[in-house]
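Have a look at this one.
Here's a slice of the assembly, chains where they normally sit.
Here the chain labels run A and B in written order, and each chain numbers its own residues starting at 1.
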Amino acid sequence: MLLTFDHGPIRELRFNRPPVHALTREFLSALREAVEAASSAGFRAIVLSGTPGRFSAGLDVPLLLTLDRPAIAELWRELYGVFRALACSSIPVVAAITGHATAGGIVLPIFCDWRVAAQGDFKIGVNEVQVGIPLPPVIIAAMRRLIGPRETERLAVSGALISPEEAARVGLVDELAQPDQVIDRALQWCQGRLALPANAMALTRQVSRADLVALFDSLDDELTRVTAAWWTPESQSTLRAVVERLQKKKSS
Amino acid sequence: MLLTFDHGPIRELRFNRPPVHALTREFLSALREAVEAASSAGFRAIVLSGTPGRFSAGLDVPLLLTLDRPAIAELWRELYGVFRALACSSIPVVAAITGHATAGGIVLPIFCDWRVAAQGDFKIGVNEVQVGIPLPPVIIAAMRRLIGPRETERLAVSGALISPEEAARVGLVDELAQPDQVIDRALQWCQGRLALPANAMALTRQVSRADLVALFDSLDDELTRVTAAWWTPESQSTLRAVVERLQKKKSS
């Protein structure tokens, strides 16, 4: 589900769960372990990438709808585990957003150090509300430090999908690049970081991200509430309707 | 002082205290009650609107200068009551800023969910300092979540009046519209919200606005200080000079 490419001291973790790199418990678990392993193995930066045209569509809703309560609880725990691994990584993590990045697909980059997105006719956004899922508080808090409370309220509550250009304008992504240049640009950004005096960089990075790390101090209650929200009648019926619509679209 | 128009599930509260929809204790009291009543009556969103060219000029200073201490204390209590009703409303509230919106006239929208303003030669701004009134802390705090501490410091301390275009650029309003389209655009925004899965929207909205709601946790001391500030020699003399200037302008 994850391809690994090493570029000297930079490890690229490329999503490999076609067609839309949707997140499952196994995928999340592999991703968290790969992020943690990279710094243990001596790599000095990480790039998360997708494939041309697609970064990730977020949680694999059709699959999730077949899971029971313990499995859903485990899935959310793993998802929060990935958020924490990205936010608290001791080495910089860059998201190379190679295409569409919706729901969890744009949430992962929010916890990274930097985000470069492909220009073009791609959709980006936290559309959780659109599919009947309240956006979890830790995501809202992390978005606020990137784009401020006003734009966060707008995008989170509406669940709007926006273009890469608008995402760059509001600060949800940091830079745009030609689609075939996105991964190169991410690597280049990492190389810039690695060229800096290492201690000074690491300490300044730690202080600059301390508020993000602090979000993970005590999330047990939140995780319980977020997991419970999955099972509300509204969430279940909306998610099922979304999946049916997608399947009709495919079969037609 | 308030006209009510119902557009299906959306209740519009249109200011009706010509010529400038200046705020009195009675007006504020009616407004607070109308905001609270709308959700009780089953409406699902509220639009606050003014008349063509004028949203509101804020507090009715000429009238206020005739009031005694208990009446002024009551007025500020009611004003804070409206702030709280808007910030804590269980249903979205949109400000349809149909024209000039100065002092309290732009402060009310700051506590709403969204703000659309008429393009044109209109003035927008928290000009309280210009008329000798320190801008209350709760307003400064609410502005900071919309436009950040730097722009808030600039606009709050200078009391500058700015154009709708500049207000949109800094984020004091969210969108501009042709003057005759402002109320329609506000209704349209509400319809967008109402089309969303209701629980997911409401919960995400609650988390996104929790910092705004928290401002109202303990404001008793602040209200005492803000009320006292009205009676300082500087405030009194500046307010009287402003009113005299306005009256000369009218009679000339």
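In this text, a contact is a pair of C-beta atoms (placed from the backbone, for glycine too) under 8 Å apart; a residue touches a chain by one contact, two chains touch by 3 or more.
Given the structure is predicted, the values throughout are model-derived calculations rather than measurements.
Novice: Which copy number describes the whole complex, given 2 displayed chains of the same sequence?
Specialist: Full complex, one repeated sequence, 3 copies overall.
Quick note on the criterion: only the chains that are shown with their structure count from here on.
Novice: Take the average of all CA coordinates in chain A, do the same for chain B, and state the distance between these two points in whole angstrom.
Specialist: That gives a centre separation of 37 Å.
Novice: For the complex, which residues does chain A have touching chain B?
Specialist: That would be residues 128-135, 137, 140, 148-150, 152-154, 156-159, 229, 232, 234-235, 238 of chain A.
Novice: State the interface residues of chain B toward chain A in the complex, per the touch definition above.
Specialist: Chain B reaches chain A through residues 113-114, 145-148, 171, 174, 192-193, 196-201, 203-205, 207-209, 211.
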